[in-house]
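Written below as structure tokens is the structure these notes are about.
The complex is shown incomplete by one protein chain, all other protein chains being positioned as in the whole.
Chains here go by letter, A and B, matching the order in which they are written, and residues are numbered from 1 within each.
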Amino acid sequence: MTATWTLHPDRLLPAEPSTRAVARRLYAAVKDLPIISPHGHVPPEWIAQDIPFHDPTSLLITPDHYVCRLMHASGVDLADLGVNQGLLDEAAFRRAWRIFCESWPLYRGTPSRFWMETELVEIFGVTQRPSAATADAIYDQIAGCLARPEFRPRALMDSFDIALIATTDDPCDDLRHHEALRNEGYHRRVLPTFRPDRYLEPGRAEFPQLMGDLAAASGIDTGDYRGFIAALENRRAYFKAHGAVSTDHSHADVITLTLEEPEAARIYAAALAGTASEDEATALRRHLLVEMARMSVEDGLVMTLHPAVFRNHDPGALAAYGPDTGHDIPLAVEFTRGLQPLLARYGNADGFHLVLFTLDETVFSREIAPLAGYYRSVYAGVPWWFIDAPEAMRRFRGAVTETAGFTRTSGFIDDTRAFCSIPARHDMSRRVDCGVLAQLVVEHRLDEDEALDTAVALVAHNPRQVFKL
Amino acid sequence: MTATWTLHPDRLLPAEPSTRAVARRLYAAVKDLPIISPHGHVPPEWIAQDIPFHDPTSLLITPDHYVCRLMHASGVDLADLGVNQGLLDEAAFRRAWRIFCESWPLYRGTPSRFWMETELVEIFGVTQRPSAATADAIYDQIAGCLARPEFRPRALMDSFDIALIATTDDPCDDLRHHEALRNEGYHRRVLPTFRPDRYLEPGRAEFPQLMGDLAAASGIDTGDYRGFIAALENRRAYFKAHGAVSTDHSHADVITLTLEEPEAARIYAAALAGTASEDEATALRRHLLVEMARMSVEDGLVMTLHPAVFRNHDPGALAAYGPDTGHDIPLAVEFTRGLQPLLARYGNADGFHLVLFTLDETVFSREIAPLAGYYRSVYAGVPWWFIDAPEAMRRFRGAVTETAGFTRTSGFIDDTRAFCSIPARHDMSRRVDCGVLAQLVVEHRLDEDEALDTAVALVAHNPRQVFKL
Partner (left out) sequence: MTATWTLHPDRLLPAEPSTRAVARRLYAAVKDLPIISPHGHVPPEWIAQDIPFHDPTSLLITPDHYVCRLMHASGVDLADLGVNQGLLDEAAFRRAWRIFCESWPLYRGTPSRFWMETELVEIFGVTQRPSAATADAIYDQIAGCLARPEFRPRALMDSFDIALIATTDDPCDDLRHHEALRNEGYHRRVLPTFRPDRYLEPGRAEFPQLMGDLAAASGIDTGDYRGFIAALENRRAYFKAHGAVSTDHSHADVITLTLEEPEAARIYAAALAGTASEDEATALRRHLLVEMARMSVEDGLVMTLHPAVFRNHDPGALAAYGPDTGHDIPLAVEFTRGLQPLLARYGNADGFHLVLFTLDETVFSREIAPLAGYYRSVYAGVPWWFIDAPEAMRRFRGAVTETAGFTRTSGFIDDTRAFCSIPARHDMSRRVDCGVLAQLVVEHRLDEDEALDTAVALVAHNPRQVFKL
């Protein structure tokens, strides 16, 4: 390694010299554009209250399940990384940080490596590659930064140039932080997102309790199906009034169907009574996804789908550490048949936007691109979560573009809680897309002025248009 | 963009200089070989009657669902593009053409972009990139061409150097146009293809009606199963006598099974009476696919499968515009289990050829290549429809070649009704395959003389051998 750790300006650009030359010119045009982040998981109170970050470990390691999971696989206990341990003491934070630095070789070839090195070098000015020998010095360097005002969330919002960021919120959330930001006239947009999964799954044991919460939040009696629907509409309106532009949905599948209202009402009542069968509960869930589309047609909120994950695959870890700790595992998914009932009703409805994300790459060319290339509502969501990485991004463009072009894709979504990784994530996407476009240019499939226009559109236009920003 | 719109001679060839140099040499050897088109959808009367093309829009836009679907997704009404509107007036043709030219950026990175630019520049001599500003001039340029004799179908057959073209025809078609061409001794081969899908789906409401048509066409009573089978054999023989070399099949799946004749006869009778259950009708369809294989073994017609598409996904568009208007959406498919009963009987039968196409790329390496690399009858069909494009073609060769080599692949199939796009489609395939072969050469996996031999074989030998031309 070099004596001083630096990042090469051409990272992720294709190596072939003529391609790289084009890619550099495209990237130069987009690298400094403001960040638009229409879907993610940053807690809004961080920004609303401008809470200083506490320490390197709880900022960069503990909450990042991409980072923790590979260490777990290699034998590290999640507890030693602080997962679900409350606030550690200084020695434990340092120990966790050292474990991570010793584990640096695990991340070779992963996007976590790219994100983390970008954060360390570009945000915190680290000059040494992580290792056992450098762990303490890097910890001190970052801790020193975090003590300074220019590393508080709002200062970083400015230095990262995040023009807009969306959070993900429970339908019963009072959105007080969003309201506070709006009331004070904060100069960057921080939007809520309506994420109703649990309220749309009548098979959950806690469904009756959730219906009570929904009634309390909406002030509408959810004792019957009509009240339930009205309460959902009420909360969507509340979210919209607080700036929301989209709803997000993640169920085990995207199969849709429509029930007659009496049948939906009957199953709803059974679910409240705890007597709905699994099949009935599933049928109602699938019906409710169509209802969500109907509401989107009416209220204009963009509908995004992030389906087909086996949540909490490891029951031992769920018991010990809670959810979202690295053992959600993707499943195969099917859109063509599953979404047809929904699309037959609303696929070309005025103003309806439906963004399809997947962790199952097989549907990119087979299903998503053909749907997005025909239906007015459908957009191909860019790679998400496990496949939010250079090779997968290239596969996405390779699989989707030939059927749906570039205009029917969503623009980049960082989908992260790791606040400091946001610039690195958007930068990775910009670099990869510029490389893809450069390849089209050097193979004479696109003129360079067109590639330039497209590179800028993917960053500055597509997310605004798709998410109605 | 450059002042004059030109096409680079190295389009689609790999950018890396040593690879491009090899690819150029390979491409030089194949670029001018005659076009063999053993599967497509050009209406035979165009050639038989040498009907002049009417105008740029109805030639290049209205019937091309690749082109129309992306405009539809972006908000254009299919009616404004002339779909299902009968003959437009001149102003409407021009308006549709202008919409298309304004929509030119939609096609960036799609094969439609490549095909259309090749047609505009190489066939019609257009010198300006399509845009609102250039729409009228381009329209006039093409319209001017179409008025001239050298742009009538037979002149284009010659200038395109289409040595052979197959059409796709209903089993009850009298093939009068093919017969007329043969009778006059037309010097290029125009062949029919037997496409019996509807007649093999006893679950269709119109099945009894279709059986009546089949009886009328064949002169054989289709009142029972034996008559039905005899009538199918009769029509196949009729097609073969009119030059057909293949049959084509596209059902929702390729699951096969064999019924005992009494059971097949019983279900057939029930289907005629409208009393067959869905499961019975499906079982008979799957049995009939094996019957088609048996007949191919006996009469020598090549059997091609194009399965697993959800037809007419958008019922609103079906009602307004009819079928084949851009909303057929691919489905996952399975060959290994599904075709086993058929292949157990006929997989290695003398002279039987079975060509497997797919829109589900996952089966290329997993199922099609292993089947084509063992069974004498099976050939891997090249990418089709949505995946008939450079990146997908490269994925096809990458997925299939390592198991099945080059000799077990079908040769290029344009599968198009867009007559003027045929040379561009074959040219794309030739360029991409030369690039793939060049990569093998520069990685020292193939000697250049072998690559050259293979490049020529893929164009000149494989389609002739696979389709028995």
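Please note the rule applied: a residue touches a chain if its C-beta (ideal position, glycine included) is under 8 Å from a C-beta of that chain, and two chains touch if they have at least 3 such contacts.
Small disclaimer: the values here were computed from a predicted structure and weren't measured.
Novice: Check each of B:L343, B:I413 or B:V466 against the chain that is not shown and name the one that touches it.
Specialist: Checking each option in B:L343, B:I413 or B:V466, the one touching the absent chain turns out to be B:L343.
Novice: Looking beyond the chains shown, say which of B:R182, B:R294 or B:R376 touches the absent one.
Specialist: B:R376
Novice: Using the touch rule from the top, list residues of subunit B that touch the missing partner.
Specialist: 16, 18-19, 334, 336-337, 340, 343-344, 347-348, 362, 365-367, 369-376, 378, 397-399, 401-408, 439-440, 442-447, 449-450, 453-454
Novice: Even though one chain is hidden, which residues of subunit A still touch it in the full complex?
Specialist: Those residues of subunit A that touch the unshown chain are 1-2, 7-8, 10-16, 69-70, 72-75, 105-111, 113-114, 129, 310, 313-317, 326-327, 329-332, 359-362, 386-387, 389-392, 395.
What we mean here is this: only the chains that are shown with their structure count from here on.
Novice: Between subunit A and subunit B, what distance separates the C-alpha centroids? Give it in angstrom.
Specialist: It comes to 39 Å between the two C-alpha centres.
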